[in-house]
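Beneath this line is the structure, given in structure tokens, with notes to follow.
Just one protein chain is left out here, and the rest sit where they should.
Up next is subunit A:
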Amino acid sequence: MENPSPVPPIKLNAVGLSKKDYDGTPSTLCKGCGHNSIASQVVQVGFELNLRPHEIIKLSGIGCSSKSPAYFLGMSHGFNALHGRMPSVATGALLANHTLKAIGVSGDGDTGSIGMGQFKHLMRRNVRMVYVVENNGVYGLTKGQFSATAEEGLELKYAGHNEFPPVDLCMEAIIAGCGFVARSFAGDAKQVRELLKAALSHRGTALLDIISPCVAFNNEDDSPKSYSYGTKHEQPLHELGFIPHAEEISIEPLEPGEFRTVRLHDGSLISLRNLGHDYDPTNKLAALERLQRAQETGEFITGLIYYNPDRPSLAELEGLSTPLAQLPPEQLRPSQAALEQLLQAYR
């Protein structure tokens, strides 16, 4: 009898799941699409952080980006909402059950145009969720029109010449009160991963504006949202590392000047290794100024651009304790005596 070839043991994480358990259905996006690499980082992060899939919800709006929640965390409830309206749905779902962790995926059209209002109000309310924008500057599903984040003066084969200045979603988020604002590049897997991890620990809304090249409609070498441009021009503000709360004790003391560490809401730490930019992500005005400067000079800065954990989340403000969705009828329906007493005042 032939010996069966040894099956390598499947690596399981602390909650007994393999990496495969965090997969979704196969992607139907274009081969090489930046969105796919972001989806695979979500899978990786879920595995590494030992997330329990049933405690996560994934939401999206409409567009190529918004298809991607189907491609990760197949054991989590998903909600593919209306165009630009994922923020309101997420707000409602997280009010119904504020103990869920939410990952929202949107695109530059979904967020920067049709959904701009809901995007900004989500930030204002500080709904606790990770809000990923897969930003490619074009509308893919309708074959390549400019989106609101496309650079002024950009030339594309289908869309022609872009006359209008771009919306900078990171600036919009900071102005609206978001306390975790980051920009990254789909080609920089490690940075995307570390930012995702940190974002999941944030107290309120965490925005990840990830430049994610569209291989079909916006990948010309000179387009700032192409792979080659991103690879050549990415300027990380710092090198990021994420240390989950449970592992906190194992980290070495960090050298002042070389590292900054920021404690996240759940006790985790994010380390920012200085790359010579001497950048302080807790200074709101400095963050806005840095973004504005980057826009003017065509720089492509990435990293944690702004961080402020002080504002309470919406659920905290609303004083929610037991998830509303889990309240039993006796807590939802006052007594007959309460009704009769109240009606006395209307006699």
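Please note the rule applied: a contact is a pair of C-beta atoms (placed from the backbone, for glycine too) under 8 Å apart; a residue touches a chain by one contact, two chains touch by 3 or more; residues count from 1.
We take it that contacts and distances are computed from a predicted model.
Chemist: Which of the following is the UniProt-recorded protein name of the chain this complex doesn't show: "2-oxoacid:acceptor oxidoreductase subunit alpha", "Carbohydrate ABC transporter substrate-binding protein, CUT1 family", "Heme exporter protein C" or "MoxR-like ATPase"?
Modeler: Choosing among "2-oxoacid:acceptor oxidoreductase subunit alpha", "Carbohydrate ABC transporter substrate-binding protein, CUT1 family", "Heme exporter protein C" or "MoxR-like ATPase", the correct UniProt name is "2-oxoacid:acceptor oxidoreductase subunit alpha".
Chemist: Which residue, A:142, A:231 or A:331, contacts the hidden chain when the whole complex is considered?
Modeler: Within the whole complex, the residue contacting the unshown chain is A:331.
Chemist: Would you indicate which residue among A:75, A:262 or A:288 is in contact with the undisplayed chain?
Modeler: Only one of A:75, A:262 or A:288 touches the chain omitted from view, namely A:75.
Chemist: Using the touch definition up top, pick the residue from A:142, A:235, A:292 or A:322 that touches the left-out chain.
Modeler: Checking each option in A:142, A:235, A:292 or A:322, the one touching the absent chain turns out to be A:322.
Chemist: Which listed residue, A:30, A:95 or A:215, touches the chain dropped from view?
Modeler: Checking each option in A:30, A:95 or A:215, the one touching the absent chain turns out to be A:95.
Chemist: What subunit A residues would touch the chain not displayed?
Modeler: 25, 52-55, 57, 69-70, 74-82, 85, 87-97, 99-100, 117-118, 121, 125, 318-327, 329, 331-334, 336, 338-340, 342-343, 345-347
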